[in-house]
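Please read the structure below before turning to the comments.
One chain of protein is taken out of this complex; the other chains stay put.
Per-chain residue numbering starts at 1, and chain names A and B are given in the order in which the chains are listed.
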Amino acid sequence: MNAPVNTNASVNANATSNPKADVLIIGAGIAGLQASLDLADQNRQVILVERNPSIGGRMINLSKVYPTLDCASCITTPRMASASHHPNINALTYSEVKNVEKHGTGFRVTVVKKPRYIDEDKCIGCKRCEEACPVFVKDEFEHNFGAKKAISIPFTNAIPQLPVLDINNCTLCGACANACPTDCINYTQQPVETVYEVGAILVSTGYQLTPANAKPQYGGDKFTNVLTALQGERLLAPHGPFGRVLRPSDGKIPDNIAFIQCAGSRDQSIGLPYCSRVCCMYAIKQAMLLSGSLPTADITIYYMDIRAFGKGYEQFYQNAKAMGIHFVKAKVARIKETEDKNLMLRIERQEDQSQPEEVQHDMVVLSLGLKPDWNPEAINLNVHTEYDGFVKSPKAPLQPNITTMEGIFAAGAATGPKDIVDTIGEACAGAMEIENHLRRMEWRLS
Amino acid sequence: MIENNCENNGENNGDSNNISKNNISKNNCDDNSDSTNIRVGVYVCHCGGNISDVICVKKVAEGLANYPNVAISKEYVFMCSDAGQKLIIEDITSGKINRVVVAACSPALHELTFRKALQRAGLNPFLYEHVNIREQASWVHKKEPEAATQKAILLTRAGIEKIRRQEGLENIRVGANKHAIVIGGGPAGMRSAISLADRGLQVSLVESGNKLGGRLLEIDTVYPTNEKAEDILETLKTDIRARKNIGVYLNNEIANISGFVGNFQATLKNGETIAAGAVVMATGNKSYEPFEGEFGYRTQDNVVTMPEFHGILCNIRNNTSTNKDFIHNGKHIQSIAFIHCVGSRQQAETHQPQADGKLNEYCSRICCSTTLQAVNEVKKHFPNVKVFDVYRDIRTYARFTEDGLYEKASKNGTLFFRYTEEQLPTVQGKNITVKDVLTWNEEVTFEAELIVLATGIVPNNITNIVEKLKLPIGADRFLSEAHPKLRPVEVANTGVYLAGTCQAPMDLVESCVGAAAASSKAAIVLGKDHIELDPYVAFVKPEKCDGCQKCLPECSYVGAIFMNKDGKAEVNPALCKGCGACVAVCPQRALDLKGWSLEQIEAMVDAIAEA
Partner (left out) sequence: MPASEATKEKLKQAKATRGSVPKELLEKMRESNRIQKAILDTLPKFELVGSGGIEAKTIPQIASATQISEHEIFWHVNALRKYNKIHDVKKSGDYFTYAKK
């Protein structure tokens, strides 16, 4: 299992027996990548299914990580590279799980490989198609701040380095095919379904942010200079959409930035009562990076409680205070946009005066919460979720990776919001549970 | 010859033309000790701005392009990425280079990444030198970009001098004893033992107390589900008993332990010996003990710690299940106050240091949830008791605790006060005074008949094992992991893994996850037929050794160096840690270090000093 099976998928569909593996992992973010490596290092054959065109999940999208301030790309790309090179791991990108059913002691999983509209064996990742394409579209990796073309490699460090043609935005002008040196554009490529037989499944489908418009009072989807947390990450990332920190309405260098904590969590009124666990820390981190990038800027974090609970986190928080970042315990009631696209925040401080106040900022980042990025029940899978939408862990606290379906395990943000450290821990734990499950079931590959 | 990748909004341009995705064929472009045939590839990384924000990486690449033996000198945005590694692999397989120097972040982060890339290209992985121009240049000289750039050039020159004198090395192989020692029989130790046993390994679980259970033995119910701790414990003990390959040693401790991954030897207090391949540290925590007078502790009889309060609550519940009165020490308690962050989040301005001179700067993570669980218990069973909660931040971060614990407490009549680190609450008899943020920073005084200190946790004392195995300890006294983000359950010493609160404060779920994660790492190492150790070890040139024995007392690792039957010094490569202390004292230069030879170091010093 050395080369990616992507290109052999059509062959397998014709095979009389379904391709087999020990484990199928749904989601190639850091949880899926870590679990796949732990299992592959124990000589298990792993199939890693990723819905997006590249592996790497949310982590590769970030700027730096707390509390070490390691560059997120620098610590994610080696795991991505290890997983893609590991002889025991088969990464199926741009693919989705369509169906799962029990089969013997394991499962039959139907995976649909979506068409990139290129012949992957011939493509050399030269990007000439992208340069030639005349259609500019919003880049979702940059959360719409940046542009890409209708045919594009998703981002600099993408693995695999292969483009995807967004057929819905394609005018079928043929410019890419004319530019391609290896004639690998295939305008009539079809999705390919393959059924895999595996012994166990890991759900590591991660999170998405709570919607920016969940709290309409914040104008998250209306006001140009009100950003989501991931947009904030991209502003600070080394190869972000603007090359530096600028505000989206007019490219001005901001100098008075506000973070609004709990903008999508701990809020019954928008149906999100739980704490999303990572927002305090990511806001402090973004504030520190902003402070480094814009040394004269005023940065304020409006918070309810600062949840810096992890190893090194409290010290990180104290450092941020020492750097001059303002921490204001206040609830933000609403945001209004001024004529020059500044933001007017109506706040009620819980310290000092405790009167409602109007404060102006030129850019606001909403510390949105986390919700699950996949619902197993949507494909009629008997993996139940809790009222918070995340996967249920019936055997918590002792074995939180176990789900309501035997042989299917979960790890990472799929079981509830958590940061990178806790995700990696849960992924390794999940790998251990799966290994022991396969032994118990006496699962055999051949 | 320079092949420059000019930074261009981070796009991976130009060189993508020749990137092939196919697996690299093995090319016998191996080590060559013929110095005229040494061709070094130098790659300078931007590190996503971490380096290029300060250092002009282009200048560094250009500055090295004409250095002796340098065949290629490039700079690139992210050397550790797939594309970056491919640059190196291609230059190797096309025959352009047979040595590699990458000037980038710390070797602790990516030395292994690049060694693997060399392996894939068919080159001996030790013909690789990782030069740190991030921590050692960019990060420490942020205000002096020109000087930092010059320093980066010097450091990389030294790296080139070193790799020019490097021959290929082979990892040392040792057998793996398929047996794990788990030190500590709390929930983390038990879960680790169970997972390792299921994996097919022999496990020895060593517990100093007379029962398994650790701190679970002190708790009545576990949040947020309010399951009974004894039920959880019973499940764990049943699982342990059911596995014949787990040997449990109660009332026992590690008296001595030594060895290395695959081959540890432990001697227990009672004299028994165990040979194991891996060690899982699950030595847990104990409650913070406030000093005398801290919030009235021990100087007043109405102040107790959280564990003491758990005991009181348990007693009362067992004795007065129908009575709604909270009776303690014969008194009818009408009001209870809880004070958060005792023994945690300490700062120099307001807290006094502990006995060892350090402050507990860290957050103990579990106390907010534990406290609110206690608050809700009191309100549920003794609704007439007034409850006060004096906090700094409420950190109910875990699943189901925000709505399950905090929201519940906010609705059952509990009165909350918030203090900041600028002024701690004071306790005088029954009176508690708080400069309350929630009341316009006014000083508020109220009465509480019983005062519970939400005490944090500290790691158990394991100095013996730490010394014997030379384990890293952090500033917070907990065991220090190999990397705070990426490798939470491993330590720098291979073969030792961390499970549970010996590493950091965490709750029961997190401890169990940590335990299974530690088992996974141990299983990977012990699952193989043999273990590979780094080849950076000392060795003796017997023809130069005159048997003076000056090297022996320098060695900190028992058995690593000894006098053989020929009267010459000899090194056991499996035990040698490559520290070089023996090399430094040998007057005959008979001792040297593979991968860090005296000649290499002298050349590196010359390269830097000559500038």
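Here is the rule we use: contacts are C-beta pairs under 8 Å (C-beta built on N, C-alpha and C of every residue); 3 or more make two chains touch, one makes a residue touch a chain.
The shown structure was predicted, so the numbers you read here are calculated from the model rather than taken from an experiment.
Per the touch definition above, the residue from A:G104, A:P134 or A:P216 contacting the chain not shown is A:P134. Checked against the full complex, the candidates A:K20, A:R108 or A:K252 give a single residue touching the omitted chain, namely A:K252.
In the full complex, chain A touches the hidden chain at residues 131, 134-136, 145-148, 169, 171-172, 174, 177-178, 180-181, 183, 185-188, 224, 241-244, 246, 248-253, 255.
To be clear about the criterion, only the chains that are shown with their structure count from here on.
If you average the CA atoms of chain A and of chain B, the two centres end up 25 Å from each other.
Here chain A touches chain B in the complex through residues 2-3, 38, 41-43, 65, 67-68, 70-71, 73-75, 77-82, 84-85, 124-127, 156-157, 159-161, 237-239, 243, 265-266, 273-275, 277, 305-315, 318, 329, 350-354, 388, 390, 396-401, 415-417, 420-422, 424-433, 435-436, 439-440, going by the rule given at the top. Chain B contributes residues 9-13, 16-23, 46-50, 77-78, 80-83, 85, 105, 109-110, 113, 116, 120, 187, 191, 195, 198-200, 222, 225, 227, 232, 235-236, 344-345, 347, 361-363, 365, 393-403, 407, 418, 437-438, 440-441, 476, 478, 484-489, 503-504, 507-510, 512-517, 519-521, 523-524, 527 to its touches with chain A in the complex.
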